[in-house]
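One protein chain omitted, others in place.
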Amino acid sequence: MAQATLPVPSGSQHDDHGHGHGHPETTTGTTNTKLAMWVFLSSECLFFGAFIATYLLYRGRSLKGPTPKDVYNIPFTSVTSFILLMSSLTMVLALAAIQRGDHRRFRVWLIATALFGLTFISGQIYEFTEFYREGLSLSTNTFGSSFFVLTGIHGMHVTVGIIWLLSLWGLSMQGKIEVQHSEKVEIAGLYWHFVDVVWIVIFTVVYLIPA
Amino acid sequence: MTDPQIGRRLRLAGLLVGAAAVLTACGNDNGQNSLDPKGPAAQKIDNLFIPILILAIVIGVAVITATVVFALKFRHREGKPDNPKQIHGSTPLEIGWTIVPALILAVVAVPTIATIFDLAKVPKGPHVLQVQVDGKQWWWQFQLPKQPMVDKKVVTSTELHIPIKTKVYLSEQSDNVIHSFWVPELAGKKDVVPNHDNHNTIEADKPGTFLGACAEYCGLSHADMRFRVIAQTMDDWKAWLASEQQGPAQPWSGEIKDLTATKYSCTQCHVFDDSTKDTGRPNLTHLASRSTFAGGTYTVNRKNLTNWVMDAPSMIAMESQKCRQPPETPCVGMPSFTKNTPKGQPVMTRADADTIVTYLLGEK
Partner (left out) sequence: MTAVPEVLAPPRPRRLDLLHRPTRTTGFWSWWTTVDHKKIAILYGGTALIFFLIAGIEALLIRLQLAGPNGTVLTQSQYNTLFTMHGTTMVFLVGMPLAVAFGNYFIPLMIGARDVAFPRLNMFGFWAFLIGGLFIYSGFVLGGAPNGGWFGYTPLTSTPMSQGALPGHGPDFWTVGLVMLGFGSVTSGINFIVTILNMRAPGMTLMRMPVFVWMMLVTAFLTVFAIPCVTAALIMVFFDRNFSTNFFLAANGGDPLLYQHLFWLFGHPEVYILILPGMGIISEILPVFARKPLFGYAVVVFSGIAIGFLGWGVWAHHMFATGLGPVAVSAFSLATMLIAIPTGVKIFNWLGTVWGGSVRLKTPMLFALGFIAMFTIGGLSGVTHSIVPADTQQTDTYYVVAHFHYVLFGGLIFAIFGGFYYWWPKIFGKMLDERLGKLNFWLMLIGFNVTFFPMHLLGLEGQPRRTYTYAKGMGWDNINLLVSIGSFIIAASVLVFLVNVVLTTIRGERAPADPWDGRTLEWSIPTPVPEYNFAEIPVVHARDDFWARKYTEDDQGRLVRLPAGGSDSGTTGAVAVAEIEPDSDSGAGEGGDLGGHGEEPGGTGGHGFHMPSPSFYPLILTLGLPILGYAAVFKSPFLAIPGFIVLLFGMYGWAIEPGTAED
C-alpha cells in the first residue's frame, strides 16, 4: 500500500517518493503492490477452489429437488456472463486510456466497466429470486447450499470490484488520477479480470457441464 | 570420561529406557492395551509396529547421541584453538543421508501396504458374524441382524458378545456425529461417520472381556462413551444369543407398565419387552444381562440404577433438560425425573424408582 512513498526498495532510498520513474526499483522488477496483488489472487484461487470443489462433490447427489435442471435458465445466465466478460474488455480499454493520459475515455470505460458489473449483479439477484420462487433455498438440498454460497461469494467479490471502480472514478473526477498513477488502475484491473476468470470457471462447471 | 564412552553409555541408557518402557507397556493387562493383542487384526498390527518401533528407537537414540556427543566433543575450551575448519557441505554425505532413509522407508513401506490391504479384506461366508454398530451420543448400540448364525434379530447396547475364532464383520453407522469404534486388543479403530458405511473386522482368539472406547471427540460426554466386547466359546455365545432372543424375563404389565409406559413415558424412548426393536435409545430388554450401563461407565446394580432412573444428568453430563418437555424438543441423553420437572409432569418418587429398578434387575 505504501510502496509508492516508502524509501525501502534497494537503491531508491534517496528517491523520495518513488514516483519519479513511474516504478520504484525492486529486486524482482515488479512493484510491491502488483506482486502483492498477484499473491493475493493466488490465495483467492484456493478460496474459490474450495467452494467449487464442494459444489462438484455434491453435484447430482441432492436427496430432493429442485435440481439444477429444474431451475437453470442457461440463455439468461449466458447473457449476464457475456456482459461480465465484456466488462473485462472495457477495463482493458480504461487502463489503456489512462496510460496514454486520455482522462475522458478513461472515465467512460471505467464507468462502463462498473455498469457492466452492476448489470451482472442485478442479473444474479434476479436469478436468485427466481430460484427461490421455484423452491430452491440455502437449506433445500446440498445443491442449494453449495450453489448459493459459491455464486453468492463470487457476487460479493464483483460488488467489491464495482465499489473499487466507482471509487477510482470518483478520484478521477476530482482530478486525482494522473498518468503516473496508472498502476492503481492496473491493480484494480487485475482484481477485476480475476473475478471475471473465476466466473468463467464457475459458469462452465456449475451451469454448463451437466450433472 | 572420554567422548566415545559418553556415547556408549547414552546409547545403552536410551535402549534400556526404550526397552523397559515397551516391556512395561506390554505387561499392562487392562483389557484396552494395543500392545497386548488378543486377536488376529491387532496381532498383525503389532507384528508390523513393534519392529518399526524398535528401528525408530535405534535411529532416535543414534541421532540424539550424536547431538550430545558432537556438542560435547567439539565444545570450545579456554586455551584451545578457536579456528574450526569451515566445512560448507559434502555432496556424497548429502546423497548418502537422502538415499539411506529412502531405502529404509521403502523397506518399511512394503509390509505396511501389504497389511493395509490385508486388514481391508472383507470376510465372507456363513461363518462370519455380521454386526451393525450404531454410535450414539454417548453409548453404543449393537444389532445382530438375522443371518446364518443368528436366527432372530437382537438389539443390545454397551456390551457386544462375540464367539471366539470367528470373524465379526462390523458395519458402523451413525445418525448423529462422528464416533470412532476402538477395541485396542482386537483391532485398530474405525470412525463411525454419518452417511458413510464403514466396516471393520474383529476377531478374538480366546474368551475374554476386551474394553473399548469411542476415540473421536463426539461432544459433551465423549469420555463416558465406553463399551466392552465379550468373547465367548461358541456354545456360551449361542446360549447368550438364545437368552437375548427371548421376550422379557418377567411379564411387562400391570404396575410396571403403568409406570414406564404411562406415568413417566419411559417408552417414548425405551423398549422393555422386545429385544428386536431399535428405537435409537437403549433397548432395556435383558438389561440385567449386561454388567455395565450408561456408556459402560456404571456397573449395573441397585444403587446406580436407582440414581440413574431418578436423576441421570447427575451421573453423566448431558444436554437433556428439555427432554421431558412436550412437544419433543431435540435433546441428547436421559432427563432427570426429579429435577426441573416441567408443569404437568410427575416428579419421580423413590417408591416408583424402586419398582422400576427391581423390574430392570430382574431382566436377565
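Chains here go by letter, A and B, matching the order in which they are written, and residues are numbered from 1 within each.
Note that contacts are C-beta pairs under 8 Å (C-beta built on N, C-alpha and C of every residue); 3 or more make two chains touch, one makes a residue touch a chain.
Everything numeric here is computed off the predicted structure, so don't read it as measured data.
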Which residue, A:94, A:136 or A:187, contacts the hidden chain when the whole complex is considered? A:187
Residue of A:57, A:74, A:125 or A:200 in touch with the missing chain, whole complex considered: A:57
Using the touch definition up top, pick the residue from B:184, B:248 or B:335 that touches the left-out chain. B:184
Give me the subunit B residues in contact with the hidden chain, please. 21, 24-25, 28-30, 32-35, 42, 44-45, 48-49, 52-53, 56-57, 59-60, 63-64, 66-68, 70-71, 74-76, 80, 82-90, 93-94, 97-98, 101-102, 105, 108-109, 112-113, 115-117, 119-120, 137, 175-178, 180, 182, 184, 187-191, 193-196, 198-199, 211, 213-224, 226, 297, 317, 319, 330, 332
Even though one chain is not shown, subunit A touches it at residues 1-11, 13, 16-17, 26-28, 30, 32-33, 35-37, 39-40, 42-44, 46-47, 50-51, 54, 57-58, 61-63, 138-139, 141-142, 144-146, 149, 153, 160, 163-164, 167-168, 171, 174, 176, 178, 181, 183-185, 187-188, 191
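Following the convention adopted for this analysis, only the chains that are shown with their structure count from here on.
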List the centre-to-centre spacing of subunit A and subunit B in whole Å, with centres computed as mean CA coordinates. 50
